[in-house]
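The complex appears here without one of its protein chains, the remainder shown in place.
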């Protein structure tokens, strides 16, 4: 039950190590606090192994890659793997530059990733680039819609199976799969796209959820997607005349802060396919 | 008409590559989304050429310069020039340190800058430092006032002519010139100075405006200045007892988000001299 996933985060206060971009990092930290987790940020190669060792999970986001932070990503990821901490990869901008695409693919090859979360075009880039003998069909459309849903679900399931990672594709319709089951989630609002970093925020929160629910990672990842989308709905319902994307940003984080397990059970809009 | 400039941004959703400081970067991203554009941030030298290639314009802000990001600025700028994308320079702190002054001057020398936007003391620093045989008289006062307005307009016009860039000097009175015409703009409120980064936000938005209005860059740059100032007025009108600079920041971004072409035409307070 999603309720349990949420409550486990609030009960265990998972400490999440974030190597993330400097654009949305403050919001990622506040969202982690809002959901009941606790954030630490560190990307210096010489610092990351110590920091990740005191944490429970690792969130790697390549939104503003630097040469130095890339080294930090590998060192932190390997240490987290050693310690059995879940590692999430958010391949921001994979496909938009060779550095981002190649770094994401290298991280996939060298690390054991519990979750990969991105939009459909980032995930397609990774599926194409990591092409194995089996071959992953990444020939899905650039947005998941009701029309191409079956095909998209198949794609996500196959990529999850091939990588051994939970794959979370977020957009108007969100898909979260471990290769066997696929959650199809319809929470959220289109106006969330007018706020920078809702995806980054979700990746931070999802790492906390997966860390706090080790026996139930798939459900926890799906629960985090529902929390974000539902907070987008609740936050929107509190908007007043003259409010815009800056206020909406705050209202979404506020909604995560106030959400109970019951709210989540009641508001989560998903099916399993 | 400013109305068209605004609507062209909303219609074409210009993707703006920002190499900017880590202090105000989140607000720059949210302002770009609020005005109808779309932001990408990247400063790693190996990443910037790919990123700027998928964008329409480039915003270079030297607010927190690093050795590595300086290289990124030149590589991105040269690529943007090659592609015919407008490049804006925000010389934050030019005059306060040798590194900032010299970097700004080097960028001016090596890049074709569509716009240079700063406060009067930053722009004076550049005018003095780039001194050519013709010589730019930078001996204007440290603030543009009604008293020294004619002199300041002359200075900005001459510097625009000499550099071939649109020069935007912002303060209590804003001046935007291409060397021929000079917009004198009186929108805004003094309390905007109590928010960090309204200048950086404006530079991001101005890049979107100039990108979306290629035939009309001077007017677009002036329109962006009016949008920012008018949003400062609208945002202020929504302040309640107990609100301060944090809430004001949000209300300004909200006002940009909600502004229509009609609002802008009605509220823009400027003359052309």
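Going by the order they are written in, the chains are A and B; count residues from 1 in each one.
Rule of thumb we're sticking to: contacts are C-beta pairs under 8 Å (C-beta built on N, C-alpha and C of every residue); 3 or more make two chains touch, one makes a residue touch a chain.
On a predicted model such as this, the values are computed, not experimentally measured, just so you know.
**Student:** Among the options A:44, A:106 or A:142, which residue touches the chain absent from this view?
**Tutor:** The single option touching the absent chain is A:44.
**Student:** Quick one: say which of B:106, B:243 or B:262 touches the chain that got left out.
**Tutor:** The single option touching the absent chain is B:243.
**Student:** Mind pulling the chain A residues that touch the left-out chain?
**Tutor:** Chain A touches the chain not shown through residues 22, 25-26, 29-30, 33-34, 39-44, 46-47, 50-51, 54, 68, 234, 238, 249-258.
**Student:** Contacts of chain B with the missing chain: which residues?
**Tutor:** These residues of chain B touch the chain that is not shown: 21-24, 26-27, 63-67, 93, 96-100, 194-197, 242-247, 249-250.
Rule of thumb we're sticking to: only the chains that are shown with their structure count from here on.
**Student:** Would you kindly tell me how far, in whole Å, the mean C-alpha position of chain B lies from that of chain A?
**Tutor:** Comparing mean C-alpha positions, chain B is 34 Å from chain A.
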